[in-house]
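What follows is a structure written as structure tokens; I'll ask about it next.
Omission of a single protein chain aside, the complex is shown with its protein chains in their original locations.
Entry: chain A
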Amino acid sequence: MTSRPEEVALELDCRAMMCPLPIIELARHAGDIAVGHVLAVVATDVAARHDVPAWCRMRGHEYVGEDVATDGAPRFLVRRAV
């Protein structure tokens, strides 16, 4: 990912959640952070890798990219744009 780690305002623990639950959690909490801030979704379900960027495209937010949580679980970063 990027060389400079993103400042994450809120991290959602969606480990062990099956699709589409991580995306539902993302939608529920997208309003909890300020516009321009980054929200992180930690999800082990394989669909999240495709559906977080798709959600961003459909809802007008910015998909920042993927990194890993402290335990190595995939983490998907979203910047609230609207």
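Keep in mind that, in the parts below, a contact is a pair of C-beta atoms (placed from the backbone, for glycine too) under 8 Å apart; a residue touches a chain by one contact, two chains touch by 3 or more; residues count from 1.
Note that contacts and distances are computed from a predicted model.
> For the chain that's not shown, choose its UniProt protein name out of "Cysteine desulfurase", "Nitrile hydratase subunit beta", "ABC transporter ATP-binding protein" or "Ser or Arg-related nuclear matrix protein".
According to UniProt, the chain not displayed is called "Cysteine desulfurase".
> What residue numbers in chain A mark contact with the hidden partner chain?
Here the touching residues of chain A are 18-20, 23-24, 27-28, 45-47, 49-51, 53-55, 57-59.
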